[in-house]
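Input: one structure, supplied below.
Apart from one protein chain that is not included, each protein chain of the complex appears where it belongs.
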Amino acid sequence: MQYTNNKVSDVKIAYVGGGSRGWAWKLMSDLAAIDDVSGHVDLYDIDYEAAQHNEIIGNKYGSAPTAKSKWTYTAKKTLEEAVEGANFVIISILPGTFKEMESDVHAPEKYGIYQSVGDTAGPGGIVRALRTIPMMEVIAKAVEKCAPNAWVINYTNPMALCVKALYDTFPKIKAFGCCHEVFGTQNFIARILRENCGIAVSDRSDIKTNVVGVNHFTWVTSATYRDVDIFPIYKEFAEKNKDCGVPLRHPESYFEYKEKVKMDLFLRYGAIAAAGDRHLAEFCPGSWYLDNPEQVEEWGFKLTPVSWRYVDLEDRLEKSRRLRNGEEEVRVEKSGEEGADLIRALLGLCNIVTNVNLPNRGQIPNLPLGAVVETNASFRDNSVVPVVAGNVPEGVYHLVAGSVDEQLTVARAAKERNLELAFKAFCKDPLVRLDIKTARKLFDEMIENTKEYLKEYFK
Amino acid sequence: MQYTNNKVSDVKIAYVGGGSRGWAWKLMSDLAAIDDVSGHVDLYDIDYEAAQHNEIIGNKYGSAPTAKSKWTYTAKKTLEEAVEGANFVIISILPGTFKEMESDVHAPEKYGIYQSVGDTAGPGGIVRALRTIPMMEVIAKAVEKCAPNAWVINYTNPMALCVKALYDTFPKIKAFGCCHEVFGTQNFIARILRENCGIAVSDRSDIKTNVVGVNHFTWVTSATYRDVDIFPIYKEFAEKNKDCGVPLRHPESYFEYKEKVKMDLFLRYGAIAAAGDRHLAEFCPGSWYLDNPEQVEEWGFKLTPVSWRYVDLEDRLEKSRRLRNGEEEVRVEKSGEEGADLIRALLGLCNIVTNVNLPNRGQIPNLPLGAVVETNASFRDNSVVPVVAGNVPEGVYHLVAGSVDEQLTVARAAKERNLELAFKAFCKDPLVRLDIKTARKLFDEMIENTKEYLKEYFK
Amino acid sequence: MQYTNNKVSDVKIAYVGGGSRGWAWKLMSDLAAIDDVSGHVDLYDIDYEAAQHNEIIGNKYGSAPTAKSKWTYTAKKTLEEAVEGANFVIISILPGTFKEMESDVHAPEKYGIYQSVGDTAGPGGIVRALRTIPMMEVIAKAVEKCAPNAWVINYTNPMALCVKALYDTFPKIKAFGCCHEVFGTQNFIARILRENCGIAVSDRSDIKTNVVGVNHFTWVTSATYRDVDIFPIYKEFAEKNKDCGVPLRHPESYFEYKEKVKMDLFLRYGAIAAAGDRHLAEFCPGSWYLDNPEQVEEWGFKLTPVSWRYVDLEDRLEKSRRLRNGEEEVRVEKSGEEGADLIRALLGLCNIVTNVNLPNRGQIPNLPLGAVVETNASFRDNSVVPVVAGNVPEGVYHLVAGSVDEQLTVARAAKERNLELAFKAFCKDPLVRLDIKTARKLFDEMIENTKEYLKEYFK
Partner (left out) sequence: MQYTNNKVSDVKIAYVGGGSRGWAWKLMSDLAAIDDVSGHVDLYDIDYEAAQHNEIIGNKYGSAPTAKSKWTYTAKKTLEEAVEGANFVIISILPGTFKEMESDVHAPEKYGIYQSVGDTAGPGGIVRALRTIPMMEVIAKAVEKCAPNAWVINYTNPMALCVKALYDTFPKIKAFGCCHEVFGTQNFIARILRENCGIAVSDRSDIKTNVVGVNHFTWVTSATYRDVDIFPIYKEFAEKNKDCGVPLRHPESYFEYKEKVKMDLFLRYGAIAAAGDRHLAEFCPGSWYLDNPEQVEEWGFKLTPVSWRYVDLEDRLEKSRRLRNGEEEVRVEKSGEEGADLIRALLGLCNIVTNVNLPNRGQIPNLPLGAVVETNASFRDNSVVPVVAGNVPEGVYHLVAGSVDEQLTVARAAKERNLELAFKAFCKDPLVRLDIKTARKLFDEMIENTKEYLKEYFK
């Protein structure tokens, strides 16, 4: 790469899932909004037309008058072409279609199993993993062949299992997984500081947290803002608001929640659960928050139906059309995601310590080595090193260790294309409170529903 | 101690809970049945009269014509008198009365929580631990003061928590916990070998097993008989018999079971669960085996009602009377328990490798250090050293790690006399499938029922 | 503390060893050179007059026209007064006088043991530790009593043993040790990049290194500058210059060296030894670099005689006089030390990842937990967390593990005021190549020479 005056000018990025109408646009905007890195992005998507559409949109972002750097975009027909010679590979794919997601999320409902998201843990997360992991293997092999020194940033869920599959396939891969759920908790803390203590926090990243756990079920074991210890404040807030929760700004949104689950978990365990309530609930025994739709409502969050995703997709397709034909202008602005800044750090342009998903090599001593965990890590010149985040706290350890065990079994089941093994993980998931025969029935049904993407399991 | 011709003649044992009408008599018989150790046993019991009765019975055993060694027994009025100068301290106490046990086992039933035993895991096990641990602290302090070099053998449940309390109170204590549940599994394997392969195993201890886990939820990860690998045989047997189970010899007994739970767990995880089905079921999610009495019956085991224990006690009291007044002769014979042989090994008279409960110092690498776990250990001259038993297998790890986490929280809650902390463990026990408010109601009720033995928690 | 517009205005620092005429002046200058922290420094020194002198000099720095912040200084008569209520405690003391140091460094010479520094490892380092650790205990107790939440920054040698003593005495202390030796290696690398590759590195901290080891014997296992991997460049340089070394700029200085030891160690082990050659040599077997004065010269470094320190002290006393009476103006400038910036990071004003000495809690998996090791750590709001630096590389492990073992024994010997135990460490130090009787003679002599500061060992 070319460094001139603390700027880098010829970075090559490969975007796998480059037809994306969400994450891809955010990245295009974030890249244009930074002033010290320029380069080229190759877009690969199994839907080539979607990638072509994004080539047009990307080039608009990359050459916008408000862009602070210069980026060009090209849609590529094959994964290998896109990855070839990349310095960074970004993975953000949809494994399967909404039809499969519909099965993941809703098929369990007639068995009394409700999932608020269904893409990480629970029966939906497991089945989604089964079809995603083989795709990750293909990507990891392409990286090994075409860009073995590239940094690989994954955004795809189930996060931990995707990152694990990358490392299992190509052990020397320089991959990590990014997720914004902890940011939301930092924002929540900032809100408490502002509303309850009159402290104005200018940026959520000024709330310093120590993070331990697995993606979407991370726990903050210490949090400070300057010389302020946040725990006593959080405790007081949680005790006061545990019943009513936090007022919603957009009560109709499927994605807002009253933070009641988060406060309940804090009062149980004394650590701050650091993900959206929709995710947190899915890692707990089914009877706690997801027993039935009424209980979910009582806890102040919502079950996101896949039907909503269909509607939302229509909006995005329409927006894509408008962006392409110029009816709508691209807006260069920071999205709040950290990907572009992490790229800057890995290029040596800044230092960042933030939370990230990596194989455990000691950062969480009481979780198994090799399992993918989420903690803070130091991003610098061509290096991501986790900090010694410490043990998962007693109490929560129960649930986190269980989730890690599920991760390991599902990873192996997918690697071996072994549905029997996957079922063993399935039937002890904390949401699957079924006897073994009924669990089997549900599992078989979910596999049948999504078999088009599970062909390798039936060879 | 006095060694003459490979015999030891002046061993001093303290028996805490020495009024016991079960374990105590077995030990009396076992001591009389060995030929190379003689000595004296001091009996201590909070029911002094019961200890006095056992003094009479013990002396009959110790001087029976069929006795191979010579033992004398004395009832002592205080714990310290009994423990003073002991070489071995045996602990086998009933923490509280059947009234408390009735609450432990049956109070949860009206909340849909069924327990087959209720003395180890589950809501009953937790509440029982709360009242037992302070008693263990008293005993550990007596050992520290009066016999700091004594070997301490615990038989009391909840085993893991009792042993942990001993070490937490007096870290240099030389304590371990003995349990016969693995022996039952060895017997079951011997039965399979005999009935299905025509192999006659003369003694269950000839089935060599590698044991990992926590008491009553131990797992055998390898098993051999001479050059025979038992796993493929066990697998074939389990697949064939998983639905019907093993025929019962005494269908009316509360303690027999069809081994269906054990076989189901094997087929799920590929390791042999090595405890009675009644115990195993209590460590699994409530929906699997203990959802309701019908499901329990279907799985071929039984819920032991405390009412049975009252009846049984009557029988034992009557037997005690008969033994004392000579209506019934004492019968010197080996009970099948290992305590007496372990004493011989610790005296240097033999070497034994068997399963035992000890704090983890690396014998199970993927469980936290300091938690009390069950593995094989080598018993020799004044030394008990666990073998490197290896990891809890993937899959089962979920459940075992959860149980260990519960152990650690309950241990701390009891040590700190902190009921709030105990409740945190309570509400995430896999049998307690209640929302937090209902869980609280049950917990409070159980505490109220047993408060006579929990006074220290209310100071 | 008071935060206004991203500035903090009322920080309280205690400086133990506040009469220092080296480190203290650097800190005064560094504090005055930062623009976002102001406050007060209490100076404590066993030489109260020296502290008074520094009060005058400090106040000159703190109110200099070129100062970017405002600092006041007061000499305190007792340690506790100085530490009371401090936010930061800085420790930079001389344990004993040059007379003791003379024994440390030169007494072994007549036994053929040469030391280039004699304050960390080797016979001198051990004896110095024996008199320093009791002083650290006193300081740690004062912190526990008067400022238990203060951050404690140690500059005193032997670094690892001083930090260990702080934690051993007050386990909840928030202490770490700072050392600039790694910076020197970063500068050396920058020089290689500039001279050999034409790459201009503007600041040594832009060379990103992964550090593992113990203080003064740290090893860099990866190093990059932007996208440049430094290892192949370093290797080529070392192979070319191993015999001649790097030309000296001030050949008369005792502190310059030709980097030949460093290059030799790289060629042996493939990792970059990251401390001055004078320090590195003292951790290796005596025959390698310190066999005799001729060998030392051949390797291009020098033995610093204590006589030089006497001369140097005269210069400093004279400078102190001039600064006090205004003959010489204080110069506010950055010293190159990081202490002031670390204070800023701990106040939440910036984020820093740099190398630091902390008890091992997993940052170096193949060294014992609890030993004080040097690795990178993330400094943020009220938190210092080491990164997972990885194992000490095979090969070097030999020497580093030996040094850690020596650390543990000396720490215990000092804690127990046990000279016999100290001797056990002494006689297996890699520089002490003596048979046990001769080693004893030397040890006794060194203890006798310094007994005034070892009185507690003779009670």
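We call the chains A, B and C, going by the order they appear; numbering starts again at 1 in every chain.
Here is the rule we use: contacts are C-beta pairs under 8 Å (C-beta built on N, C-alpha and C of every residue); 3 or more make two chains touch, one makes a residue touch a chain.
Fair warning: this is a prediction, and the values are worked out from it, not measured in the lab.
When the full complex is examined, the chain removed from view is found to touch B, C. Across the entire complex, the residue among C:46, C:138, C:244 or C:436 in touch with the chain not shown is C:436. Within the full complex, the residue among B:40, B:141 or B:208 touching the omitted chain is B:208. Here one chain is not drawn; of C:145, C:240, C:398 or C:441, the residue touching it is C:398. Set against the missing chain, the residues B:368, B:386 or B:430 yield one that touches it, B:386. Mapped onto subunit B, the interface with the missing chain covers residues 1, 3, 206, 208, 210, 222, 224-227, 229, 347-348, 351-353, 361-363, 365, 376-378, 380-383, 385-390. Take subunit C: the residues that touch the chain left off the picture are 264, 268-269, 285-288, 291, 295, 366, 368, 394-395, 397-399, 401-402, 405-406, 408-409, 412, 424-425, 427-428, 430, 433-436.
Convention: only the chains that are shown with their structure count from here on.
With every chain reduced to the mean of its CA atoms, the largest distance from subunit C is reached by B.
Chain geometry summary: the mean Cα position of subunit B and that of subunit C are 55 Å apart. Subunit C has no residue in contact with two or more other chains.
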